[in-house]
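Dropping the structure in here first, questions after.
Here the complex is missing a single protein chain, while all its other protein chains stay put.
A and B label the chains in the order they appear, each numbered from 1.
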Amino acid sequence: MNGFKTYFTNFKKTFKVKNFIMYFIVAGAMILFGGLGAAGALKRSFLVLLEQMGYGIIVALALSLVVGFLGELSLGHAAFMSIGAFLGCYFQNSVFPALSSSSPFVALLLAMLIGGAAAGAFGFIIGLPALRLKGDYLAIVTLAFGEIVKVLFQNIPVFGGALGIQNKYRYNVNSLYIIIFAVLLLTLIIVQNLIRSKHGRAVTAIRDNEIAAKSTGVNVSYYKIAVFVISAVIAGVGGVLFAGTQNTFKPAKFDYNYSINILVMVVLGGMGNINGTIISAAIITFINVRLGTVLTGNLAVLKDIFYALILIALVIYNNAPALKKFRSKYNLKNGAAAVWNFLVRAFTKKKAEPDPAREVEFGADWSRIPTKVEMDELLSTDFIPETDKPDRGEGGEGK
Amino acid sequence: MEFLTTFINGLSLGGVYALIALGYTMVYGIAKMLNFAHGDIIMVGGYTIMVFFNMTGLPLAAAGVAVVFCIVTGVLIEKLAYKPLRGASPLAVLITAIGVSYLLESLAQIIFGSDHKMVILNHWGTLEIGAFSVSYNTIVTLSSAIAIMIALTLFVNRTKVGKAMLAVSEDRDAASLMGISVNNIITITFAIGSALAAVAGAFYILKTPDVSTTMGSMPGIKAFTAAVIGGIGSIPGAMLGGLLLGIIETACLAVPALAPFAIAIEFGLLIIILLVKPTGILGKKKREKV
Partner (left out) sequence: MKKGFKAMAGAMTLTMAVAAFAACGGGNDKNYAENNTQFKICTSGPLTGDYAKYGLGVKNGATMAVEEINKVSQAELGFTFKFDMADDRADPTEVTSKYTSFYESGMQISLGTVTSGACIQWKADAKDDGIFMLTPSATSDAVYADSDYTYQMCFSDNNQGTAAAKYVKDNVTEKTVGVFYQTDDEYSSGIYNTFIAEMGDKASAVVKASFTKDTKTDFSSQVQTLKDCEFVFMPIYYSDASRFMTTANLAANKIEQYYGCDGLDGIDSMAGFDVTTIPQEISFLTHFNSNAEGGKAKDFVDKYTEEFGTETLNQFGASAYDCVYAIYEALKAAKADGKEVKVNMAPKAVCEIMKEQLQKITLTGFVTGTTIKWNKDGTVNKPADRVIVKGIDK
């Protein structure tokens, strides 16, 4: 009893809204839209949008683990998704069709297990080169892996060949988005707790300085493979959910372009920033879907132009060093803080002031983990001239 | 005999990939960014060549105009989309590069339409030695690729600008302390990269007389792969990587049973090469410092 009380006081002391706000947002959205959907107040197009946002966010979270927290660039995450999607769909179609038609939820759960496990196995395989390769070399291996998976699915007849697989048991659009949101919430809890645990700190330590992490006793190989496997499992589950939203899909969907689209979500959200990744994945999916449905006929060709301009503008606004001052003044965080302060003031008639004790005193605040990845270091390898220059690295003098 | 023909076809395709990879590796090694829009600069070059070739009928002049036009486009893109992000994470630049790529493809469709267009620049015939024949196109492509490779290597190692490029790629901050204008050097790099893309576009059309809005995207990715396989930043490495890719691809396509899997085999072999040589074929191992 006493232990629980201590835990509770500790929890109360370390509790910060921003650590949990996403749980509330996702759960809130699930309940809100679930209720509205059940009441028949939501249009089908909106449910479809929710589905797409949901699995988009799940896959973006998966990639965020690898890119944002492990600091390795992956250009082939769509492959994990496609493994989940094709295997999940295949199992629902041919191995348990009876289950799929009688209790589709159980079939979907089983498919998620199988798809996730299969994707995880491939995550292990791709994790192995990560032990040996760095930066762009690893990125190209993941890209190659993605293309190989695509070609294999195109040429295995049971997966439908070029025409793609046909999902005979598409999940009911009126309830699938609730399941997707539930899985999303679960993913979010897993990812956040993973990052906030000692394992998560080990992973970020590897990202920030591998050699230093190794020298403090972090098992680099173990963590690298583990992150790839976990990320692949999540992406695979996202793929199964994706398959549930479709009647048919082609292997060609999961090419490097799709992987890059997922990467766009992660990078726009801010590397290693879970909340940002979720928001940016939702926004990008929304923009894509809206542009596609609004710009029809002769205007369709403008879709990519608008998308490209939005993308460039967002990235420059978010990242340009010259706009740093402007950014720190007008950003989402400040906006949200202003709204929050306004609400607090309105309800408590008391000025909300930052609690200085809370600013310093928290142990497990995952958002404190440095979020800026030194990708410069990770991606850069020297441009090596072909002349016989004395190798400066040989002496081993420090920087 | 069959084998030799396939090998020569492979060299000829590999020459085109190598030319693209040379441009890629310049931008990549010095500006340190994955320029996904590089393939689309090839497309811009392709369309420019098409327009001027149809107007004048002179392939060389058309290629010359394409080089100029691509340099202007490349520098413009660099100034507008990449320069504001100097100092930010390279992944952010990668995203703008993707944006630029979408932009260029859509603009090309608006201007030139969606249809593929055939542009037959020249056929110089074939050189027959005994039983086997090599088309002069292949010889010209390969020798140009080698000439450009040598010229680039000399330029980078012997000229002042080239050495400044090396310095920038080595350590941007130190280079700027030494009085090198990093911004100018990167702009020059983009100009050279774009010029090479235009040249690659010309040879691409010589090999594949087809101009379309997406003509550059897959060759761009393959060139990126070739550049990495050869060793990032290594000019002969990019050349070697490109040739290797071309030969593997042609060999796979020559066997009907393997043809559908050509890309998978190609990329599979590349993974194996990288696992054996983690920094590419000609890349040097970089000692890590703490």
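Throughout what follows, contacts are C-beta pairs under 8 Å (C-beta built on N, C-alpha and C of every residue); 3 or more make two chains touch, one makes a residue touch a chain.
Note that the coordinates shown come from a computational prediction; the quantities given were computed from them, not determined experimentally.
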item: Option touching the unshown chain, where B:64, B:260 or B:278 are the choices; value: B:260
item: Contact set of subunit A toward the excluded chain (per top definition); value: 12, 15, 17, 24, 27-28, 31-32, 34-36, 38-41, 43-45, 48-49, 52, 147, 151, 154-155, 161-164, 166, 170, 242, 245-253, 289, 292-293, 295-298, 300-301, 303-304
item: On subunit B, residues whose C-beta touches the chain left out of the figure; value: 2, 5-6, 9, 12-13, 16, 50, 54, 105-106, 109, 113-120, 123, 126, 135, 204, 207-214, 218-219, 249-254, 256, 259-260, 262-263
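The rule is simple: only the chains that are shown with their structure count from here on.
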item: Touch list for subunit B against partner subunit A, complex; value: 29-30, 32, 34, 36, 81, 84-92, 94-96, 98-103, 105-107, 109-110, 153, 156-157, 165-166, 169-170, 221, 224-225, 228-229, 231-236, 260-261, 263-264, 267-268, 270-271, 274-275, 278-280, 283-284, 286-290
item: Sites on subunit A touched by subunit B in the complex; value: 67, 73, 129, 132-134, 136-137, 139-141, 143-145, 147-148, 151-152, 154-155, 209-212, 256, 260, 263-264, 267-268, 271, 301-305, 307-309, 311-312, 315-316, 318-323, 372-373, 375-376, 379-387, 391, 393-394, 396, 398-399
